[in-house]
Each structure stands twice: as C-alpha cells, then as structure tokens.
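What follows is one structure encoded as structure tokens, with my remarks underneath.
What you see is the complex with one protein chain gone and the rest in place.
Every chain is named by a letter (A and B) in the order it is written, and numbering of its residues begins at 1.
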Amino acid sequence: MWNTIFPYLLSGISVGGQYALIAIGYTMVYGILRLINFAHGDVFMVAGIVMVYMAASGLPLWLCIVLDLAATAIIGFAIERIAYKPLRTAPRMSIMISAIGVSYTLQNLVLYITGGLNQIYPKIPWISDSITIGSATTKVVTVVTPILTILLVFALVMLINHTKVGMAMRAVSKDFETSQLMGININGVISTTFVIGSFLAGVGSTLYFTNYTTVIQTSGAMPGLKAFVAAVFGGIGSVPGAVVGAFIIGIAENIIKGLDIILFKAGLISKPMGLAIFSDAFTFALLIIILVVKPTGLFGEKSIDKV
Amino acid sequence: MKKKLDFPHIMTVVIIIAIYAAVFVAEQTIAPTSMLFTVLKKGATYALVAVSMNLLNGFTGIFSLGQAGFMLIGAYIFSIFTIPVEQRGIVYQYYNGGIIQFTLPVVIAMILAGLVAALFAFLIGLPVLRLKSDYLAIATLGFAEIVRTIFQWDKLGPITNGSNMLRLFPTFNDFNIRNAEGNVVVYLSTLVPMIIAGICIGIILLLINSTYGRALRAIKDDEIAAEAMGIHLASHKQIAFCVSSFFAGVGGAMLAMYQTTVQAKSFTTAMTYEILLIVVIGGLGSVTGSVLASFLFVACSEWWLRFLDQKQYISGHEIPLLRNGFRLVVFSFIIMIVVLFFRQGIMGTKELPDLFRKKKTAEGGAK
Partner (left out) sequence: MKDNVLHIENLTMQFGGVVAVDNFSMDINKGEIVALIGPNGAGKTTAFNAVTGVYLPTSGRVTLNDENITGLRPDQITARGIARTFQNIRLFSSMTVFENVLTAHHLRRTSNLFSATFRLNAMEEKRMREDTDALLKKVDLYDLKDEMAVSLPYGKQRLLEIVRALASGPKLLLLDEPAAGMNPQETDELGEFIKRIRTEFDLTVFIIEHHMNLVMKISDRIYVIEFGKQIAEGRPEEIQNNQAVIDAYLGGGEEL
C-alpha cells in the first residue's frame, strides 16, 4: 500500500514546492496591490521559454540559469510599470482586466516566436538525472525542489521581517495610503515585490520544466491558477500560508492522479474509474469550498468593511 | 413617460432593419463560401455571449469568468439532444450509441441549453455570489474548469461521449430552405443565427431597461446604498447571474451549430478571456459596444487581419515579421492599448440611439 502511494506522494511534494515558488508571487502582489496578477503564470512560462532560447544559443548552462532568472525579474518589473502602474487609481476591475490582457499578450507573443510548437527544455546536469528512492524512481529535481523551496522561503521571510525594505512591504500591505503619507516609496516597494515574485517564479520554472521537459505558450496557465488557489488556500497575503497551501495542493492532485491504482490495489474498486482526470478539477473545487467556508484561508487576516 | 418614438429610436430601428435586409439580400446573391458569412455567423454568436457577459460584468458589476463553462454546458446540451437517433451509433461509437435515444427540435434544444446553463449558474451562484469581486472571478473561473473536466469524464461517456467529439447535429446550414431535389432555394443560414442573437440581445436590453435592470445598475454603483434602498443583493445578483448564464448557454448552442462539432477541451479559460476583452473593447456597460466589438473582433481575426499570418511580398521583398501568429500579437497590442489608454472602449456606456442625440444624456438604455 505504502509502496503504491509513495511515488505519488513524492512527486506531489515536488510539484507542491514548484507551486509554492509561483504562489509567493501571487500572494505578495495581492497583499500589496489587492490584485490577482493573472499574468503571473505566464511570466513563469516565459521564464521557461527564455531558458530554452538561451540554452540553444550555446552559452554555458549555469550562465543561462543566472541570465534567465535576471530576465524573468526584469519582465516582472516591466509588466508592473507598463500595465499596472498607470491604472493605480482606476477601479479594481480595470487593473484585473489589464492583467488578463498581459496574460493574453504574453501567450500570443510566445506563440508567435515559437510557432506554437512544444519546446524541449534543456537538460540540466545532475538535477535531470534519475534516482531511486524506495519504491519510486524519479529525477533528482524531485528531491531538490522541496529543499530549495524551503530555503528560499526562509530567506524571503527573513527579508520581510528583518530588513528595511521588508518592513516597508509589510507597512504597504497593511495600509497603502498611510504608508504613502509616511514617506514610504510605494512604487519602489511594489517594484521590489514584482521582482522578488518573478524571480521566484523563475526558479520554480527551472525546476518545473526540468521535470516536465517541454514548454509551450499555455504551459503557465494551469500551474499559475493552481498556485493562485494555493495562495488563497493558505490565506492570501501570507507567504507561509501560500507555501503550506501549495504543498497541500501539489500532494492532493498527485494522489488523485494515482487514485485509480491506489484504490484498485487496496481492493476498493475492481476496474479503473478514470478519476485521474479530476486532479485539476479537485484544486478548483477546493478553492470554491475554502472561499465559501473560510474566505481568509488558513493563515489570512480578517478585514472589516467600513460604511 | 410618453411612449412616443423619438428620432434616435426611429433611426435605430431603421438601421437594424436595414442590416437584416442587407444580410438577407447578400445571402441570396453572394456565394455562400464568402468570408462575410463566416464573420456574420460567428460574430452573431460572439455578440450574444459578449452581451450576456456584459450584463454581469458591465451592468451588475459582478466580475465573473465562468462564461466558457456555461457555453460548454449549452453547447453540450444542445448537441446531445439534437443528434439524430440514426446517427448516434456513429457519434457514440465507443459507448454503444449512448443512452439517449430521442431528439428534440432545434428551438426546444436551444432553450433547454439555456435553462440547464442557468440551473448550473443558480447552484454555483448560491455559494459563489457572496464573494467579493476578485475572489468571485477566480471561483467562477475554477467552476468553468471543473465543468470542463466533468464533461470529459469517461464514466459520463454514454451521455457526453467522454472526451470524444460530438457531431452530426443540426448546424446553421440546416436553416437553408431546400427544394425536393435538395438544392437550396432560399439561403437563411446567416440570417437565422443573426435573428436568434438579435432576439436574445433584445430580451437582455428589455431586462436592462426594466425596473430590475435599474436595480442591477444600482448594485454596480454602490452595493450598500442599493441594499439600503431595499434591493435584496443576493437575489438580484442571482437573477443577473442566471440570466447571463442562460444566454451564454444559448450562445454555446449557437457556437456548436457554427462549429458543427463540439469538444469540451476547446472551452478554455482563454475563450472566456477573449470574450471579456471583446466586452472591454466595446465598452463595459454598452450593449451596442459589445455587439460592435464582437463583429469587429471576429472580422479581424477571421478575415481582415488574416494576411498578417502569411508571408507577404512587396515587389519581391518579403515583409519582415509577418508569419503565423503575428495577427494575435497585433491583436494583443491593440487590446493592451485599449485597456490602458481608452478604458471607455468604443462606446463607453452609450447605446446606438445615443449617437443620434445632440445633448449628451446619461440614459444608458436603448428603449
């Protein structure tokens, strides 16, 4: 029984870590701008595409990774400056629409550049290698992901709690207007948030696409949405919440992928039910349930509307 | 209120009649393979769906992203119940012809498509409509994804044909009138969809300009004030959500007829985004705008801007950039420009009759 579940659990933890790295970008941006950055999943996808093209140019791989992460951070910064900053005083619906527009634009740009064909993600030595742990044969990246995720999150939490820019971020997410009056450089804080969020999505993309091996213009949509659900699940605005949410969702969806086999081996069903198809739907069902039962998520704070 | 028809309304009626008359004449005279008809058919379908989305997002202020889900339900209900019994063996080849062994008339099936979509909307609306703007957006989007999965589930195959295509149901071409030899006598395959869309949009307009429509606009403007004026938020949002979904369902049925085949996997989030962007380009809060933008969008993507997707030569020199996908890039940039710099869209909140008024008035409606 354990041997049946273990491989799914392992890849769940791994995918969970990758979702976590994307989810942080959502949760931080939402915390500060109250905006669902619908384009964030596509930034993650673009990071994958940039990596493909850089590796093809013949640069050493380590340099490609560094340049890719830098490029991703710059793209995140640029998107905020071009598409969100001009709408800062506009109704919230406008800025959400702008985010959807950016998502549409990024996907179409990549479609144009790649011709809509699957791009093979470069094999990164060592983390692309296979290893066997217990009953599971997997890639090294599966094991590396959760560890790297935890380290990065730890570093981020230190940054938020113990540096000046972190303090500014916390202040802005608590009260936008007052922070502005107190002389905090709002635009600087927002840009920093986008840079950090995009950088982490870039790291996530390296890990994710090493695992899935191909990138296409729609590759970011689903992981993006799931990471967002993770952020909501954990309590939007909370970094640790997003990480916990991401691991739960990653594990749950992978268990569902193997549910037919697990149930079959446990003797609970006699023939496959085709349940694997619900691995995505489950995430969204979870989203609707959490929104209805506890809209503030696991770690979120409650806010009162003033009349 | 005097019921007298004023100049702007007379002009509006004249324009609409002229358009329908022109389409009828064009259909009898121009070859049916012309791109014009493709654009008009698909445009009419999109216009209906865009207006139904505008009812929610533009008039009621509910930011829903579930449109593709409701279209999917409509498309499936329509096709499932209209495939001729003798063809079911072919379509449902992996499921022994399926379990539904009767067919409904096209009109009944379309209404049923809307009703089932509205029923789903009602059920999902109970929990979801209590949520705030962005949470509601993501919850409805999630709902659409769930629907897409359920309709592809193998266990539902005897009804939905699983992940396989539904086909051989009536299409727009079946609206043409044929003689005994099977030759078309009167072409109606474009006019009828336009009339269907026109009637549906007309009903939505009537709703918008009724006392219920005013209540919905009040909710959009200020929920707290609307509630203090005695408007029950939950039931009115539910009304907007169900009516919108009803027409999205009918729109889905029309899309099925346009495409001639239906497959769940094509009703993606990207489809919802596309419709939302059409609504934004037309102007959130303008029915006329949504209709105009739908036809423009479809005309550009299917016809006028097609050349951007092919290599073009001017006196032997290849024009740079032009190749597959460039059209969508141009599109994206146009959309971003509208979103960032022309937030009012083509029409703002104006309607067709407003264009014939000298003084700018605020009456949003067309009636």
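Convention: a contact is a pair of C-beta atoms (placed from the backbone, for glycine too) under 8 Å apart; a residue touches a chain by one contact, two chains touch by 3 or more.
Model, not experiment: these values are computed from the prediction.
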| item | value |
| --- | --- |
| Residue in contact with the excluded chain [from B:R148, B:R167, B:R217 or B:R327] | B:R217 |
| Residue touching the undisplayed chain, where the options are B:V91, B:I239, B:A293 or B:M347 | B:I239 |
| Of B:I231, B:A248 or B:V262, the one touching the omitted chain in the full complex | B:I231 |
| Interface residues of chain B (partner: the chain not displayed) | 1, 203, 206-207, 210-212, 214-215, 217-218, 220-222, 224-233, 239, 243, 285, 349, 361-364 |
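In this section, only the chains that are shown with their structure count from here on.
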| item | value |
| --- | --- |
| Contact footprint of chain B on chain A as seen in their complex | 34-36, 82-83, 86-87, 90, 92-94, 96-98, 100-105, 107-109, 111-113, 115-116, 218, 221, 225, 228-229, 232, 273-274, 277-278, 280-281, 283-285, 287-288, 291-292, 295, 307 |
| Chain B residues touching chain A - in the complex, by the definition given at the top | 57, 61, 63, 124, 127-128, 130-131, 133-135, 137-139, 141-143, 145-146, 149-150, 152-155, 224, 269-270, 273-274, 276-277, 280, 284, 323-326, 328-329, 331-333, 335-336, 339-340, 343 |
